[in-house]
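One chain of protein is taken out of this complex; the other chains stay put.
Let's look at chain A:
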Amino acid sequence: MLPATAPTLSPPGETFDVAVIGAGVVGCAVVRRLALAGAKVVLIEKGSDILSGASKANSAILHTGFDAPPGSLELDLIKAGRAEYLAIAGSLGLSLVKTGALVCAWNDIEAEKLEAIAAQGRANGIAALELLSGHAARATMPGLSERLVAALEVADEHIIDPWTAPLAYLTQGAKLGARLLRHAELTEGRYDGTWHLSTTAGELRARAVVNTAGLYGDIVDARLGFTPEFEIRPRKGQFVVLDKAAAAHVPRIVLPVPTEITKGVVVCPTAFGNVLVGPTAEEQDDRVRATVEKATLEALLARGAEIVPALAGLPVTAVYAGLRPASESKAYRVFCRPESRAVTLGGIRSTGLSAALGLAQHALRLIEGFGLGLAPVETSPPVCLPNLTETLPRDWQQPDHGEIVCHCELVTKREIEAALASEVPPGDFGGLRRRTRAGMGRCQGFYCNARLAEITRGHLAEPLAVEGAAS
């Protein structure tokens, strides 16, 4: 059933220390960091599940920051976030696949830019950078087109599971008492020494607020009564996911020489054993719709096959599109308003997955100045989420795993049931897919969709089966 929505969420006299607004990757990381710092946290989310906005669609790369703007807050937070990710990956069971990346120059003009990119990377404190001839680069990845002129190798780039990581952050927060409210869109906030927040799921009170609303960051700032200091300009990215047979040809992340607008079309392996081609960068006004377009997807496939010729003709497993919460500026839009105990983490354009833990550290530093009198918890609770990546053992490899429901991605029934009964259960089918990979494979539900409809009955906001039995 849907989560119960009480008209008043804070019992009389109860006030949360911090309300975090928006359950994307940044919001989930902030909740964890604040809960570890001893705060009583509530996370409010307007969607039916976490990661419903920008965070559901990205290229799943844990960046080093080699190409981030030198001296920027973004660079600092990518490096801090990445360092923390590497430090906690073991204890939180987070995936980490060190593929390295090749910034590929396909003509002499691009090749000339590689030295400057390397210099910027070294200035950013990234040591493992090496300029390679096209031949030498292809020796590390023979699938690359012979047209390759030169490449910059960034050895420390990783790929990760982009959905389990934020879920692990939030799960740890939840184990420390943090609450998640779904279907709770902020409609108004008022500060009189305490924040009084109205949401579509009821009223609540908090001593401080953190705006991690992503695509709605500017709107949430306005609803909190602030004059927004930035404007979200959604930038759509479309992706194509290729069949697992493609993975043998793409062991590394293949980056283009970036332009002013975007990092460009990436070809990279995923932690789940597929290959990703994308994203595009398309400005749009709509903050909700992230449509895929056939012509664009065909162009991505063609581009992928130019870069790695063996990808030509391989089957498409999935297509998706996401919106980046870009703003009028390339920089992160971070604002702290101590007089009203509010922090805004806005304009996290395209490095949110890498920087989330760093942003959370930064938010805590700012909130520590609010005098909330927080006392850090003594031990961080263990979190053990199922591994979904192909680099670590999966449930189907264990004896007694029982029924396999999704044959393409080898998802067991008990994995699905565990997700439905977990600390942060999926609120919709997308959330179930992100937690288990069920239905994410090449058949896209031909074999398992009906079984999933049966197993998830009563659990999802939009059920797979319509009301009433088949007559």
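Here, a contact is a pair of C-beta atoms (placed from the backbone, for glycine too) under 8 Å apart; a residue touches a chain by one contact, two chains touch by 3 or more; residues count from 1.
Keep in mind that, in the parts below, contacts and distances are computed from a predicted model.
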- Between "Protein-export membrane protein SecF", "NADPH-dependent 2,4-dienoyl-CoA reductase/sulfur reductase-like enzyme", "Amino acid ABC transporter permease" or "3-isopropylmalate dehydratase", which matches the UniProt record of the unshown chain? "NADPH-dependent 2,4-dienoyl-CoA reductase/sulfur reductase-like enzyme"
- For the chain that's not shown, point to the residue among A:P315, A:P338, A:G369 or A:P382 touching it. A:P315
- Message: Looking at the full complex, which residue from A:I117, A:V154 or A:L410 touches the chain that isn't shown here?
- Response: A:L410
- Item | Hidden partner chain, touching residue among A:R324, A:R437 or A:R451 | A:R451
- Query: When the complex is taken as a whole, what residues of chain A touch the one chain not shown?
  - Reply: 48, 241, 243-245, 248, 288-294, 297-298, 313, 315-320, 396-404, 407-408, 410, 428-429, 442-447, 449-451, 453-454, 461-466, 468-471
